[in-house]
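Part of the complex only, each chain left as placed.
By written order: A, B and C. Residues from 1 in each chain.
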Amino acid sequence: MLGENNYGKSEVRLVKVHRGAERHELRDLTVDVSLAGDFEAAHVRGDNSGLLATDTMRNTVYALAREHPVDPPESFAIALVEHFLAAGPSVTRARVRIVEHPWARLGSHPHAFERGAGGQHVALVTGDRSGIAAESGIDDLLVLKTTGSGWEGFLHEQYTSLPETDDRIMATAVTAHWSYGQAEVDFGALWAGVRATILSAFGDHYSPSVQFTLHRMGEAVLAAHPEVERIHFSLPNKHHLLYDLERFGLDNPNVIFQPTTEPYGLIEGTVERG
Amino acid sequence: MLGENNYGKSEVRLVKVHRGAERHELRDLTVDVSLAGDFEAAHVRGDNSGLLATDTMRNTVYALAREHPVDPPESFAIALVEHFLAAGPSVTRARVRIVEHPWARLGSHPHAFERGAGGQHVALVTGDRSGIAAESGIDDLLVLKTTGSGWEGFLHEQYTSLPETDDRIMATAVTAHWSYGQAEVDFGALWAGVRATILSAFGDHYSPSVQFTLHRMGEAVLAAHPEVERIHFSLPNKHHLLYDLERFGLDNPNVIFQPTTEPYGLIEGTVERG
Amino acid sequence: MLGENNYGKSEVRLVKVHRGAERHELRDLTVDVSLAGDFEAAHVRGDNSGLLATDTMRNTVYALAREHPVDPPESFAIALVEHFLAAGPSVTRARVRIVEHPWARLGSHPHAFERGAGGQHVALVTGDRSGIAAESGIDDLLVLKTTGSGWEGFLHEQYTSLPETDDRIMATAVTAHWSYGQAEVDFGALWAGVRATILSAFGDHYSPSVQFTLHRMGEAVLAAHPEVERIHFSLPNKHHLLYDLERFGLDNPNVIFQPTTEPYGLIEGTVERG
């Protein structure tokens, strides 16, 4: 028996240029489309007549980008979801995920840019017969504190060997996504605001654990942005090990560290309104 | 308010050697551990006394690997889950995911190997107070048919430009995972059996769509392996475009193709017992 | 002043199907083309009239693949180099590099395959007015010995902390390329032969160092294959650290290892006829 299923087109790459009279703007997106619905005829009997080709989804992304704004990505994702929900009677749910890759203007140049930093803007929109819901997110926001972080008082048992410390490097690549408690939102301004709040909260306290900082950042976002209903974080602990230099007759007062990529701690959690 | 949360250690790399009298065997694993429970004290008050360090989880993986068999990976994952559930009163759910990287003996050499092919064996075990459930899976099983596949009769609308075809290359990287309807299973033999059934079903029919082949492979697994209750597939459509050579005065009777990496179709679905 | 320069097309992906009456064969290649010559007019004056477009190079790869065999890749690379040398008076040197991705037939199926193992076949052909030279190579041949390898008697100085051992895991990903002392070579048979010799030599001795095994493998290739004039190896030392379990009251007689990805030793060298 066929159970849950969906299909779509992934990694549709799109650049849209706004050719203003004085200066150009550009948006650089990767779009994923996924549809769910009654596709049993195709799966079981090889009858494709109810299926939109994934190649058609690709064409649709480019065509709708010509006719709709793509900034903020949430509004473009909503336009795509509305289109795909109407595209055929067999589609019951459409999901569009957009990742925006940042570019920064070269000085005041009218049309030259360099790759920007500060994380990628993610939009995730899901729609079905009952309505459309938008979530926003940020990916790959790398942050690091050289002090103001520790790891003490944890549970000790037979396999525990890690020493306690009240001064370590804390580094992570923030992945976060959040949902809204209201329909009308200025997605672009809010994204910049949530990002700024996360960065500020990352550095505004002594961190006894990644868990504590996760919760602190979540609280700060909910406090500063009433539109946000709930925020989820996924925070890899990018360990920086103090290198043992004593054996070579050298001290190491939290100066020389070895970053490691594997294994890594992974701390995930949601902070939501009570 | 703190919502759903979990933490753990990811990408713990482990090789275990069985040093038999005549020949060595080896298992090469990547282990992810994730715990959920009552961790509010750490998140909200910075009280770590209920937290196992993720470094301790790492040590535990190596220590338990010394004492337990790691083959099949499901049984090792079960041992780890049982250990972590007992590790502290605040843990209410433990998840362990293991990926096994294949090695093949060099001829009949007693202790030399080369990297194997055929996909990675995945074990995913979750346990809580009510019990422990094991799932198995396969990742990165690349398969390709040079013919016996088409894409016809699909829905045509305003943004449709793809021509129909009854002869194309079908290629995918199978990711699948399946659950069991019974507790006692010979995980190793069954994994090899499911893999063989998937490969056989991939090639045993004319494929009118990736959806049809997904369902066909699922049906074949359920028919051949009564222990399997449900199987989920994620099948990227690795497109191979017929290259246009006519403009250079050459024909191209399904001989010269351009594989593309992006965008790609993604077809996902579950086949389960009725 | 313009110095050394070259340009071309990289990562041209090509699959060619041989549709035999009984069974299909396929070749899956990635082709890089690079041309050098007198391109000063383009660089300095913006005069492109002597430049072949890199898009044309792409078309040429597909068109010539229709008309020439692509197996072995060396012979196809030679055909491409000959074509590009003749393509314009400004080209003085052409280089083509081809990497072949392995596929293995599914049982005796006439047209279904799975991704193969055992390393990638590389062909590197360079031509200029004085002639054409072909080199062959292998990439990504992962091998591992669980014993029969050590590291002792090395230089000890102020920053040395590594203990000596006469029993460790040795693992590497062999990258090798070799040149020929004669023009007429059966590239396909020879590639399989060199690969088999490398694998056999990897396991046929106690290895006191990666350097020793590098030289041993090179000697074996030159001894077994008189056509080969010189062979170069690049051997990353994929370290497997014995995990310290004593602190947990467990022994570890070369059974439990932690593979690490960084940093890694890198040993490179050439073995050639005297």
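The definition used in the following text is that contacts are C-beta pairs under 8 Å (C-beta built on N, C-alpha and C of every residue); 3 or more make two chains touch, one makes a residue touch a chain.
These numbers were taken from a predicted model, which means no experiment stands behind them.
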- Item | Where 3 copies are displayed, count of copies in the complete assembly | 4
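Just so it is clear, only the chains that are shown with their structure count from here on.
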- Joint neighbours of chain B and chain A, given as chain labels: C
- Going by the contact definition up top, give me the pair of chains with the most C-beta pairs touching. A-B
- Look at both sides of the chain A and chain C contact and report whether the same residue positions are involved, with over half shared, or different ones. same
- Could you tell me the distance, in whole angstrom, between the mean C-alpha positions of chain A and chain B? 24
- What is the distance in Å between the mean C-alpha positions of chain B and chain C? 29
- Query: For chain A and chain C, what's the span in angstrom between their mean Cα positions?
  - Reply: 38
- chain C residues counted as touching two or more neighbouring chains: 248, 260
- Under the touch definition given earlier, write down the residues of chain C that touch chain A in their complex. 158-159, 161, 247-248, 260-262
- Note on the structure: Contacts from chain C onto chain B in the complex sit at residues 13-19, 24, 26, 28, 59, 62-63, 65-67, 103-104, 106, 109, 111-118, 141-148, 169, 199-200, 202-203, 240, 243, 245, 248, 250, 252-260
- Message: Touching residues of chain B toward chain A in the complex: what are they?
- Response: 1-13, 32, 34, 39, 42-44, 46-56, 58-60, 63, 87-88, 151-155, 157, 159-162, 208-212, 214-215, 230, 232, 236-237, 261-274
